[in-house]
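The complex appears here minus one protein chain, its other protein chains still in place.
For subunit A:
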């Protein structure tokens, strides 16, 4: 739960030294670049004011229910909640006319009755092999210290709920909330409905050897056309020269599938810091999964993301990376497999404003079901001062059905004039694949060969996961998904 030198259990203790008085902490809460945006904290409890001409009544109704569902006694979240409430007043449910949702059908959410997940999480956790010694559980958005195990954290590292953040780092933690203004309604709903924030703090120069496994578990509690929504939120702060590996894993056991996981992860990396981020989404097939990942990279920092998404009926990942200084390294790899009536969507945006950034993005997807859909919108902006940027972007799709639905839009917007940038999009045909022939030439039957080629396609991304235990677990999962011919619709033998 916390570092070795931190006092016990924050949830059992009243927030000790951090009781916020509006004057002392305001400066922490305000992000330097967005001073004008965040409203001043008010002493009164949060309450939405929903009398705006632009408001969407249904959305505001949901926001109100979320607001009522969270405990008001977390003063450190006061400003986040307030700014989110403020922002949602101008939002409405997106339609296909809104560009970011042009190919993303949200009807699962629109047609369902949405209720906040039950306040006291009680769902039993699945008994499963543990991949990492450092584990932290987040159940329906609530941090669960009693289930977590953090034996291998160096001194000064904090992992726990926001109310337990030690005083010495409170300022840094609060400074690291981005105050991001370009979020969509999912971002705002999370800001309103997050019951807590799991804080991961790595002090200056500290290298955390063992990765931290964040396990997100969802109890469900909805039903037919009813989804229980929960809003997990994580804040990762890595100070100058610090290093950590984070594994975010969603789903993968238990739950009835009638839920909507609407999560946010904010990652702030200081100068020369490094975050290796593995994101595994294997939610129940009936569920909705929306996620924001917002990363701020200080100069000379490194951020590496490997995403493996195979779950959910509706899955949308908004990935937004801002470069705060020169010489950053950003490597993004994702693999999506749509193998039933499901939509997997990645909208990524990398904004480079400083010189000599290095960026690589690889997106790969398989659609193996006639109703499966994949959406990718990958945007890299190389702005005026981002000279000598080296950016490359690749997307490759492998359709296994006759009429797959794959929308990919890799795009680079380049304003700087001294840059090296490339991008490419390819749709492969399994039947023409050299690899398929190679297997067959060695006597391997067509079906086994096909399965192996599909696996190999995903394995290029899988192999970038830095942890062998996780790679093996996911490889075995992927083989199972490929071999499961109930859900795979391969074209007939030619």
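By our rule, a contact is a pair of C-beta atoms (placed from the backbone, for glycine too) under 8 Å apart; a residue touches a chain by one contact, two chains touch by 3 or more; residues count from 1.
Note that contacts and distances are computed from a predicted model.
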item	value
Chain not present in the shown complex, as UniProt names it (candidates "ABC transporter domain-containing protein", "Translation initiation factor eIF2B subunit gamma", "Malectin-like domain-containing protein" or "Inter-alpha-trypsin inhibitor heavy chain H2")	"ABC transporter domain-containing protein"
Positions on subunit A contacted by the hidden chain, ascending	431-432, 434-435, 437-446, 448-449, 452-453, 455-456, 458-460, 462-463, 475
